[in-house]
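Note that one protein chain of the assembly has been removed; the remaining protein chains are unaltered in position.
So, chain A:
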Amino acid sequence: MENEFIKQRFHVTRRHFLGKMSLGLGSVALGSLLIPDLFKSGADEGAMLAGLPHFAPKAKRIIYLFQNGAPSQLESFDYKPLLNKMAGQDLPASIRMGQRLTGMTSGQASFPLVGSHFSFKQYGQSGAWVSEIFPNMAKIVDDVCFIKTMHTEAINHDPALTFMQSGAQQGNRPSMGAWLSYGLGSENKNLPAFCVLLSRGRGNGQGVYSKLWTNGFLDSIHQGVQFSSSEERVLYLKDPQGRDRNGTRKMLDNLAELNAMNYQEFGDPETQTRIQQYEMAYRMQTAVPELSDLTQEPDHIIKMYGADCLVPGTYASNCLLARKLSESGVRFVQLYHQGWDQHGNMVGEMPLQAEDVDRSTAALVMDLKQRGLLDETLVIWGGEFGRTNYCQGKLSKENYGRDHHPRAYTIWMAGGGVKPGLVYGETDEFGYNIVRDPVHVNDFHATVLHLMGLNHEQLTYKHLGRRYRLTDVAGKVVSGILA
């Protein structure tokens, strides 16, 4: 009786699981309960996930438009006319308050303040300030919540990026997308829960690293799957030359038959799982190319995102692809756009970077809105830290640069349960320190998880004796930005 039950149980739960997966939204919690263990053999120090999400989510999916290299808040959204007035004067010590400096400016004899080369205006009902180089983003300010008071602990790119993405500056911790994949699973049985898209701008760039989308100590099923701009969108997805879909189908059928014989002999459930994974791989092979074919998008959409969106590997193309992936149920789409590290030549590079992202970013938000998806999709735009209010290197009439600044920077969010048309927090007149409502990276993570229906203190994974969290040991939900 017991044996029979166990035998049956395997098939029942599996079928049941796969059936539920295909139902999508309604079965989120169920999928999430099973996903962490489904792909795992010899269960590790896994935590028992129960009752996820912890409460009704505001957002179901995230598109994170990461601006890699740290775009200057002072040339984009944090308008500080005082810096123009005081241009050339030294940063008062009373403002710097002992803030540590990077090795790039610590040797500078003076720290001359410099204002934005670009003019600012207020837009929308909210009256948010936006610089002239972001004319399209200016149009969506009433859908956006600006956070002026992000602050971080790291002062260099690698640790700061790693901190933004994984909640720790060092170490092989799972990234945000991996945590969400672990906590909530995928809504689409043919696509990974966590997808990564890369693009490069024309400004001074810093690389990205695959550890930014690592699963860390979570199962490798939660690893971000990188989409490339080549014909083969996902690595190893394409059937080999000379073997078409039919050929692969036939191969899988034979494979399944042979694997089933082996299962008969050994009775190892892993064999069955392997058969299922080949089937899922096969479905992915069809689903991904279909989905990433952007040429079938109607003209008005192409116009919205800009002609660049038909050039694979551009930021615009990635924005459009992100919408399609998200729309198809990918839990977390992570973009990285490189080139925002303006230590010098702010005047030359910043407009080029802005031009790359401005139109398609705004288009993405509007597109989601017109499809009725913005309410359930959280869009995030921003970098790993801010930039100094003083000039790095030589300050001239024509040009200037800015060093890394961890104490205050601006990011924005839209949709997914965030208050639209809000400017949250305030920096001082120098744009250097926070005067009201600081948001630490841990707070940011806690808030994002909260919007997804997860309590950041409860989404844990026990690894080597310790329960880890995305927010480590800190973090408060920023209730002021919740809709």
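By our rule, contacts are C-beta pairs under 8 Å (C-beta built on N, C-alpha and C of every residue); 3 or more make two chains touch, one makes a residue touch a chain; residues count from 1.
As a working rule, contacts and distances are computed from a predicted model.
Asks: Hey, which one's the missing chain according to UniProt: "Planctomycete cytochrome C", "N,N-dimethylformamidase", "Minimal PKS ketosynthase (KS/KS alpha)" or "ABC transporter permease"?
Replies: Of the names offered in "Planctomycete cytochrome C", "N,N-dimethylformamidase", "Minimal PKS ketosynthase (KS/KS alpha)" or "ABC transporter permease", the one UniProt assigns to the missing chain is "Planctomycete cytochrome C".
Asks: Touch as defined at the start, partner being the missing chain; which of A:225, A:294, A:333 or A:391 qualifies?
Replies: The single option touching the absent chain is A:225.
Asks: Looking at A:237, A:439 or A:454, which residue reaches the missing chain?
Replies: Missing-chain contact among the listed residues: A:237.
Asks: Even though one chain is hidden, which residues of chain A still touch it in the full complex?
Replies: 1-3, 5-7, 9-10, 12-13, 16-17, 30, 33-34, 37-45, 48, 100, 102-106, 155-158, 170-172, 192, 198, 200, 205-211, 214, 219-221, 223, 225-226, 228-230, 232, 234-244, 247-248, 250-251, 254-255, 257-259, 261-262, 265-275, 277-278, 280-281, 284-285, 313, 338, 403-404, 455, 457-458, 460, 464-466
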